[in-house]
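Note that one protein chain is taken out, while the other chains of the complex remain in position.
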Amino acid sequence: MERLSFDLACPGAPAPRAPPVVVGVVASGNLEVLVEPGAAPGTCRVEVATSARGFREIWSAVLDDFAGRHALSGLAVSVNDAGATPAVVSLRLDQAVEEYLGGAR
Amino acid sequence: MTAAELLLSLFPAGHSVREEGSLLLGSGASPEGEVAVLGTAQGLEVGAEEALALAAFVLDVVRRHPARPLLALLDSRGQRMSLRDEILGLNGYLAHLATALELARQRGHRLLSLVYGEASSGSALALGFMGDEVHAVEGARLWVMNLPAMARVTKIPLERLAEVSRTSPVLAPGLDNYVRLGAVESVWQPPLAAALLQALRREAGPDRRSERGEERGGRLLARRVAEAVRGGRGGGG
Partner (left out) sequence: MSDRGIRARHSYREATARRRLAGLLDEGSFRELLGPEHRVTSPHLAALDLPAAFDDGVVVGAGLLLGEPVLAASQEGSFMGGGVGEVHGAKLVGLLERAARERPRGVLLLLDTGGVRLQEANAGLVAVSEVMRAVLAARAARVPVVALVGGGFGCFGGMGIAARLCDAVAMSEEGRLGITGPDVLETTKGVEELDASDRALVWRTYGGKHRYLLGEADRLLEDDLEAFRTAAAELLRVSARPLDLEELEREHRQLGRRLAEFGGAADASEVWRAAGVERPEALPLLEAPEFLRAVAGARRGGR
């Protein structure tokens, strides 16, 4: 397992407080994403535990794109990954945030 | 230790337990009164017929001998593994045996289990582990799977499994591991009749195995996780 941490710069409006949300499953080629309040304003903290070692650069790129798509300031995102492709990772991240924001309404 | 030796040691005052088809059925005399005895010998793999015979014995004790203690003696390699038993729904037969034992418990019969040979899988679950207390004698072999087979099935290198097993009681076969996990309450030393008598004199309580696992350092989470979900006294939610 490899553990990676990222602090994403999120200059936009703070994300609302809402109950934690988890999407996805920890199965081969898949991942689970947990979104909850918990980072300092202006950042989004992402913790990744992944069974696929050596992909820090790719995670970094995927997460930067992700931060560009949503207003994530103040959120903590935690991932258990079992070897998902970047496309599936992006999908789950989006699903998780959308469900989290849905719970805030 | 053979079943015959075990029975002599448990019931020096005499017993009527017969071994037929590797099933043990009968009763033994103790200072606390007659004790109903059921179980397996020769590493028997328990199939539908055997499960039904064991259940029949339990139901008969419940019907004819109110409050008589039941002692389960286990030497079994697990459930019988056959297509024919799966077609018949062996899981249902084993569940019936476990339910019969629970009925006895609810009706005030003391349930004790003693592993003296092998214990694994379906027969451990349906019989051996159903006691108010589960004990074992030296030399008892409890297991889920040997490490080489586990390595093949899980694709985890054997060296890794062996290394983890040096400090964790979770993976490798072994009586000590099961004691540490709280699955086995204690290892009885001779004279077994005395250990049996002490156990018969203790009152039945709730399932304390997760508490034991925590006390002994083998399972640090089970008790508190169950408590957190259960709620009420000190729990969450």
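Details
A and B are the chain letters, set down in written order, and residue numbers restart from 1 in every chain.
As a working rule, a residue touches a chain if its C-beta (ideal position, glycine included) is under 8 Å from a C-beta of that chain, and two chains touch if they have at least 3 such contacts.
Quantities reported herein were computed from a predicted structural model and do not represent experimental measurements.
When you scan B:89, B:108 or B:190 for touch with the missing chain, the hit is B:89. Touching the omitted chain from subunit A are residues 1, 20, 22, 25-27, 30, 32, 34, 36, 49-51, 78, 80-82. Although one chain is hidden here, its contacts on subunit B can still be listed: residues 48-49, 52, 55-56, 59, 62-63, 79, 81-96, 98-100, 102-103, 106-107, 120-122, 124-126, 129-130, 142-145, 150, 153-154, 156, 160-161, 164, 168-172, 177-178, 181-183, 206-207, 209-210, 213, 218-223, 225-232, 235-237.
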